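All protein chains but one are shown at their positions in the complex.
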Amino acid sequence: MNEYDIAVIGGGPAGLAAAIEAKKHGAGTVLLIDREMELGGILQQCVHNGFGLHIFREELTGTEYAERFIKELKELRIEYKLDTMVLSITEEKVISMVNKTEGLVNIKAKAVILAMGCRERTRGAINIPGTRPSGIFTAGTAQRFVNKEGYMVGRNIVILGSGDIGMIMARRLTLEGARVKVVAEALPYPGGLVRNVVQCLEDYGIPLLLNHTIVDIKGKNRIEGVTIAELDENRKPIGGTEQFYECDTLLLSVGLIPENELSKGADVKLDPITGGPVVNESMETTVRGVFACGNVVHVHDLVDYVTEESRTAGRNAARFVNGEAGGYGPVIRTKPGNGIRYIVPHFIRRDKVERSVDLFMRVDRIFTDKKLVVKSGDIVIRAINKAYMRPGEMERINITAESLKAAENLSLTIDVE
Amino acid sequence: MYDIAVIGAGITGCSIARELSRYNIKILLIEKNSDVADGTTKANSAIVHAGYDAKPGTLKARFNVPGALMYEKLCSELDVPYKKTGSLVLAFSPEEMKTIQKLYDQGIANGVPDMEIIGKDKVHEIDGNLSDEVVGALYARNAGIVSPWELAIALAENAVENGVELFLDSEVTRIEKMNGLYRLHMGDRFAEARFVINCAGLYSDKVNEMVAAPSFKILPRRGQYNVFDKSLGNFVNTVIFQCPSDSGKGVLISPTIHGNIFIGPDAEDIEDREAVQTTLEGISYIWEASARSAKGLKPNAVITAFAGIRARSSTDDFVIGESKEAKGFINVAGIESPGLTAAPAIAVHVADIVKGLMGGLEVNPGFNPVRRRVVRFMELSEEDKRILIKQDPRYGRIICRCESITEGEIVDAIHRKAGARSLDGVKKRVRPGSGRCQGSFCGPRVMEILARELGIDIKDVVKNNRKSYILAGETKDNSLYEDIHDIAAASRKV
Partner (left out) sequence: MEGSIVTCTICPIGCRIEVIEDSSSDSGYLVKGNKCNRGIGYAITEVTNPARILTTTVKLNNACLRRLPVRTDKPVPKNLMLDCMKVINSVEVDTPIELGTVIIENILSTGVNVISSKTV
């Protein structure tokens, strides 16, 4: 069985950044495995711009962003396998994979970096009533057809959910000559970024109906239309508000789910809220030597944050294989308090934080003119004024190593106050 | 000119066609949809019933028990997954225990083997997640689960291998009685047969009325289901029923043959035989009702919902036999539950009817009951996987990540007799798209394979029937802009 220092599962932005960073930090043999025919993951179907403002200080398209990392990966001569599906990862870090040219291959790695990304929530997952005709796509699948393969998915389009991919596809399809009739969002606020509401919907006069959802799908063969109704405070349809929209296509942009089927096989503990692995500040999971980064851990709003997080994972995986990781020492637990849905990382090894650690979180509803307060017991470690927070955008708080020393009872709680 | 035309390629028609292919006769199997197993067969509870439900003396009772006993051999010949899981009918009160006793007695009268009335402790031993409110149950070890559409497809494939002709996309719209034969019109073409077997499911009354006065009516009854992610594992191990009511066997919780869990169905009488939509009310009802049997199912583990329509007859029993008015026209109608279970036994019975009408049948010397094995890549040993990929590298390319289905398996499903022609056709045969991502990852890849293997443009790949197109032309088409000229100028003036 071939042995590697580090095996990276997934060649999207997370896997690319992690592999590069690991190599730069002294990992000997790094193998990156991806199931697609090219590296870059979902970025390769993101022809739109808005990537890289934090990392490169310029605005790139998804394909441009990916290309920078792919180029670097190749320059560092990092080994990678394409069109290869990983079947399983064991706790002993034996990875079983399969492809057309080599068949079934098992390798053993000293460290594993999980970077499988996420998948889209489907119609079934949200139980939309109605018939089951053709013409219903997740936004990401539509994006692949339109951008990579050059096919139209339809002409008259309704979109359910105002996730970023859905809004971006609304613009993309409009530019290609389709008519996007409406975007319906069950929540009282848009799921994606404000910028996308403006530049993808408002620019093209596409109505966004908040507090609305689809209550029926019509069509025997191809979808013929949907019924949209307004929702009350309890998210139940209000009788009498139903309106029928004729359409030949329905796109779903109703959320993303970290893809952790492989992680479960490696016995990695998952956070039921994020759907991703429980990690510490080095992005190490509950299994020593198994790291995770990017959307497999929690769904990010910006790819730049994925890159940063993945660099942390890569760096620490390299340290681990070079025997520099050391023990745990005192471990601080992060706890979501009032108004906070989750925090990543879940644990901080206090003595391992070099200068500072970034805590990523999402709020559970819209807040205006509030504070994000980080506390340990009664001691306030940091407080930041926030004019506006909403679940669609991630919040980030930087905590210095110095201030962590004040975390006396080894727990940090973050509240919206 | 055919000896026999079978109308309808659901579980009933496919069972009969395959049974008759044992004999030296010319058989035509006709289906209005683009694939076999596309009506009620693809949307039902998928249970092989032990046989205690049907009232003694009915046709349902007569064919259920022998049908169930044929499953093991049939599924092994045809390489279709089938599992004898056993079933429990739960009682929640002493009153319901009386119903359990009645079912048991009925089972004895019908000849059901391996039944037992058990107490609460034994129930929880069998399935630990069941409600604490359970007081006892009828345990029938002979009940099982199967994939109805895979069985029907396997039957059709085996039938075609043994000489049956299959017409797809062929709706019988008119039947002419001629001298000693029937002319079946399907749009602008027709076929002639000496004998006709009406297995038209939800439309079997309409087909009967093409040659005879109405003698039964199909009263469509819809049932809705939710299917759960495999991560729920063996939430239940047996088929869990509640005490039956007038409208059916109640809401089930059951494992599927592929390792999922489902709940359903409700029972709603409807007019429209095509109304296979799910509704808020229907889905809420099955959640409410199933929660009585077991709690702990979470809505976020649902991967899909579907509805099926049972072809219930106004006579409240199967309708099987030669029409009184039309000689040589045999109705096999009203095959609602336990129709799936009874189908193999019904097929043998219908073959006997045909033998009687034709004055005996000569055996088909080439008949082979065994279907070519289906490769299920993930079930192979590591060594066998290696060997297979060496022989055919397409087994080394996984197309469906949720169910781990390889390109090799998909290509095989397309090229078999009565093979897959559509996205749903592939899904029904080898399951890509049945998992948690519901085809959002593998869909485009399966479409590419279909286009390549069928030699068609990818834009012509359909979901199931001919009008269910998936792609609507290409991008970069300037003719699409004509009527949307002013969108860019959409104003946001106050």
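When the chains are written out, they are named A and B in that same order, and each has its own residue count from 1.
By our rule, contacts are C-beta pairs under 8 Å (C-beta built on N, C-alpha and C of every residue); 3 or more make two chains touch, one makes a residue touch a chain.
Small disclaimer: the values here were computed from a predicted structure and weren't measured.
Student: Of the listed residues B:179, B:381 or B:478, which contacts the missing chain in the full complex?
Tutor: That would be B:478, which touches the missing chain.
Student: Just name the one of A:47, A:94, A:210 or A:270 that touches the chain not displayed here.
Tutor: Of all options in A:47, A:94, A:210 or A:270, contact with the hidden chain holds for A:47.
Student: Given that one chain is not shown, which residue among A:203, A:261 or A:364 touches it?
Tutor: With A:203, A:261 or A:364 as choices, the missing chain is touched by A:203.
Student: Name, in rising order, the residues on subunit B that touch the hidden chain in the full complex.
Tutor: Output for subunit B: 475-478, 481, 484-485, 487-489, 492-494.
Student: For subunit A, enumerate the residues touching the unshown chain of the complex.
Tutor: Output for subunit A: 37, 44, 47-49, 59-61, 63-64, 67, 147-150, 172, 175-177, 193-195, 197-199, 202-203, 387-388, 390, 392-393.
One rule holds in what follows: only the chains that are shown with their structure count from here on.
Student: Need the CA-centroid distance for the pair subunit A / subunit B, whole Å please.
Tutor: About 38 Å separates the centre of subunit A from that of subunit B.
Student: In the complex formed with subunit B, which residues of subunit A make contact?
Tutor: Listed in rising order, the residues of subunit A that touch subunit B are 35, 83, 85, 87, 98-104, 119-120, 122-125, 127, 129-135, 137-138, 140-141, 144-146, 149-155, 174, 176-179, 202-205, 215-218, 220-222, 237, 248-249, 261, 264.
Student: Which residues of subunit B touch subunit A once you look at their complex with the stated criterion?
Tutor: Residues 226-227, 231, 274, 276-280, 282-283, 299-300, 302-306, 382, 385-386, 389-390, 393-394, 396-398, 401-402, 404, 423, 436-438, 440-441, 443-444, 458-459, 462-481, 483-484, 487-488, 490-492.
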